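Up next, subunit A:
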Amino acid sequence: MPELGKYAAEVLAAYGATFLLLAGLVWATWARSIRVRRALEQALEQRDNG
Partner candidate 1 sequence: MIGLLMRDLRLAVRAGGGFGLGLAFFLIVTVLVPFGVGPDTGLLARIAPGILWIGALLACLLSLDRIFQLDFEDGSLDLLATAPVPLEGVVAIKALAHWLTTGLPLTLAAPVLGVLLNLPGPGFIWLLVSLAIGTPALSIIGAFGAALTVGLKRGGLLMSLLVLPLYVPSLIFGTEAARRGAEGLAGGAPLMFAAGITLGSLAILPFAAAAALRINLR
Partner candidate 2 sequence: MSIWKYANPLKFMGWTGPIVVPMAVLATVCILTGIIWGFFFTPDDYRMGSSVKIIYIHVPSAMMAINAWAMMLVASLIWLVRRHHVSALAAKAAAPIGVVMTLIALITGAIWGQPMWGTWWAWDPRLTSFLILLLFYIGYMAMWQAIENPDTAADLTSVLCLVGSVFAILSRYAVNFWNQGLHQGASLSLDAEENVADVFWFPLVLTIVGFVLLFIALVLIRTRTEIRARRLFSLNARERMNDA
């Protein structure tokens, strides 16, 4: 860990907030991707069977 001096709180807060936002974005993208893919597969199956 480098010595951050008197700006430690700011730097860490900035990195922390960025990390949270990026993680949220990636998670949302991922989750929706999976959800939609499932729903589509189901719908196709239903159409072909029913």
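For anyone wondering why these and not others, all candidates are chains of the complex that A comes from, given by their letters.
The definition used in the following text is that a residue touches a chain if its C-beta (ideal position, glycine included) is under 8 Å from a C-beta of that chain, and two chains touch if they have at least 3 such contacts; residues count from 1.
Keep in mind it's a predicted model, so treat the numbers as computed, not measured.
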Looking at subunit A, find the partner in this complex that touches it; the options are 1 or 2. 2
Sort out for me which residues of subunit A touch candidate 2 in the complex. 2-8, 10-11, 13-15, 17-18, 21-22, 24-26, 28-30, 32-33, 36-37, 39-40, 43-44, 46-47
